[in-house]
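For this view, one protein chain was removed and the others were kept in their places.
Residue numbering begins at 1 within each chain, and the chains themselves are lettered A, B and C in the order written.
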Amino acid sequence: MNQTRRDVLRAGGGASLFALLAASGMLRPGAALAADWNQKAFEAKNVKDALDALGAGNPASSNDIVMIAPEIAENGAVVPIAATSKIPGTESITILIAKNPTALAASFDIPSGTEAAVSTRVKLAQTTDVHVLVKAQGKYYMTKKEVKVTIGGCGG
Amino acid sequence: MKTLQVSIFGAAALAIAFSAGAQDYRGQAINMMKQDFHAKGIAGIDRLNEDALQLVCNRSGNNPPKGVAERLQQDQFEAIKYPADGKFLGDWKAGEKIAQRGRGMTWKDKAGKTSRGEPNGGSCYNCHQIGAATTSFGTIGNSLLHFGKIRGYGADTQKYVYGKIYNAKAFNLCSNMPRFGHSGTLTETQIKDLVALLLDPNSPVNK
Amino acid sequence: MSSIKLRVFVALSGLALACAAQAQQAAAPKKAAAQAKNAASGSKSAIAAEFEKFRGIMEDASPAELFEVKGEELWKTKRGPKNASLEKCDLGLGPGVLKGAYVKLPRYFADAGQMMDAERRIVYCMVTLQGFNEKDLAKQPFSKGRHVPDPVALVTYVAGQSRGMKIAVPQKHAKEREAYKVGETIFNYRAGAWDFSCASCHGEDGKRIRTQDLPNLSSKQGAIAAFQGWPGYRMTGGLMHTLQWRMNDCFRQQRFPEPGYASQTIANLLTYMGVNANGHVYKGPGIKR
Partner (left out) sequence: MADPMRIRATAKDGGVNVKVLMAHDMETGQRKDGAGKPIPAHFIQHVSATWQGKVVLSAIWGPAIAKNPFLEFNFKGGKKGEKVQITWTDNKGDKRTDEATIN
């Protein structure tokens, strides 16, 4: 078990508590997985390699994933992305950015009782497809949207 | 920067044209700036001093009395240094780079070159539309798209454009446009390249 | 540097390059043109609406709030050689009164005998109440890299305390009316290598540099646009900046020498701009491109 994993466990009240929660089923396997920072997935240079490293294979395209992202980002350094999954039993929501130096941006584990919806802000190196990957009941689904990154002008 | 001398005639006319108001806000403003600003890098404190032209434009709200304007404009015109070889057209490709480059002459830059060691830019696209391919152009200046196509490519036009870039104030005393040759921002070769950008029939500006 | 690399660098980098975009375009005019064309494929107003919508989303939880939190802590903590907090600092409405103080600055302070904008007054309080050295505060007054100067966070906190209040920069005192006039004169004063004044770029409606709209600060609408959003979190670089920084970098681009930090000149200029914006509701610390 690596250092970061232990930190997260401590935040949850210590290893013994973790074991207890795991045994009682309160911590689902998904949550435990997310606690591991998946180095291989984060180092993947493209979406396909990242999906492979995440074990997501070829996810089915889905209209039940709603992504709110700008058509054109005012500044690639801060691009708001909101992702909502309407797929029952959603366990995780993952954001991938096709043309960034590394594709995987973030992965969120959704425990039961938490809405399958997250908002964050990401960096886009250039105009690119942004993908949202959803894992629900063991299966993977994905949607994508192109975000243009503009340049030009002195700021402020 | 060189200061142009105001003739005795000009100075006398100025004194008549601008008698000080009840309160000297202008004097206060200048004193305040001289107290508050400091030299940094190539931007010396002397840059706060107005030359004759700046003084006239400042005091008249950029609308000087006709006689004064004509006199000073003539001074500016006579100080333009045209190329000794009599040629005005350089390389439009080099001109495009100069037009795109917005750096040079600030306190972050170096003498005669930018902070990155490149030759000073002309910042032309900051204010003017020039080549059709660049859609991110400013609008402080007029559009220069199809400049030669519209105005013709003749020697007189070439000389005019060279002079205008060298010292825009020789043609319009209180113009917004910097005096690129007069201020030592651009070299003779660079100005020729810009003339070519506007007046070479092969330049994309004229396509 | 190739255009792609440069773009990646700028987008990911977050370095605060005042005119980064211009440099970019200078290095890669073709690429820049293609990008701009791409961006312009929708109508201009559609793009503006899109920017506005997502600005709104970000302003709802602005990173500027992080600096308000930091500034509040700095305000209330006993610090400096005199081990005092700033809770007795008088921003013009009495010692410790923060609500609505920012939108009524700059103003004339009898105790200092001078015009002071928010940052100038906060520096004055840090010197007089806490015993900090003014020269030390002026050494690195702007955000850079990981450095967030204390006055920047403090100004952000103080500005946040005027969110939703009307801009009402006073013109009661003779010195305040004089500051407006002197500020106006400085605004229009042409000098330096390129004969520029503030008004060269900010004196007319509807102008822009490259794609950047330039507010006409001599008009009410333009002055409001400029008052709004400062202090501002710049997405480029992710740095918090105040109007002191904005004025400083404008003078740099004006090809002037450097204005003193928190100087009278800046206080007078901000009086001119602030009075022109009077009557409008201030939205609080904002987000800048």
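Keep in mind that, in the parts below, a residue touches a chain if its C-beta (ideal position, glycine included) is under 8 Å from a C-beta of that chain, and two chains touch if they have at least 3 such contacts.
These figures come from a predicted structure and were not determined experimentally.
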TODO: Sort by label and list the shown chains the missing chain touches.
DONE: A, C
Open item on the list: I'm checking contacts with the chain that's been left out. Which of A:A53, A:I87 or A:V118 qualifies?
Closed with: A:V118
- [ ] Quickly run down the residues of subunit A that touch the omitted chain.
- [x] 3-4, 7-8, 11-13, 26-27, 31, 34-38, 42, 77-80, 82, 97, 100-102, 104-111, 113-115, 117-123
- [ ] Quickly run down the residues of subunit C that touch the omitted chain.
- [x] 8-9, 12-15, 58, 60-61, 63, 65-66, 68-70, 73, 146, 233, 238
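Here is the rule we go by: only the chains that are shown with their structure count from here on.
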TODO: With chain centres taken as the means of their Cα atoms, state the distance from subunit B to subunit C in Å.
DONE: 29
Open item on the list: Nearest whole angstrom, what separates the Cα centre of subunit A from the Cα centre of subunit C?
Closed with: 36
Task: Cα-centroid distance, subunit A relative to subunit B, in whole angstrom - done: 53
TODO: Please set out, as single numbers or ranges, the residues of subunit B touching at least two other chains.
DONE: 136
Task: For subunit A, residues that touch 2 or more chains besides their own - done: 151-153
- [ ] Spell out the part of subunit A that touches subunit C in their complex, as residue ranges.
- [x] 70-78, 80, 101, 121, 123-127, 148-156
Task: Interface residues, subunit C side, partner subunit A - complex - done: 4, 7-8, 10-12, 14, 18-19, 21-22, 24-25, 32, 35-36, 38-39, 42, 47, 50-51, 53-55, 57-58, 208-212, 232, 234-238, 241, 246, 249, 253, 288-289
Task: subunit C to subunit B touching residues, read off their complex - done: 19, 21-23, 25-26, 29-30, 32-33, 36-37, 40, 178, 181-182, 184-186, 188-197, 200-201, 204, 206-211, 214, 252-253, 255-260, 263-266, 268
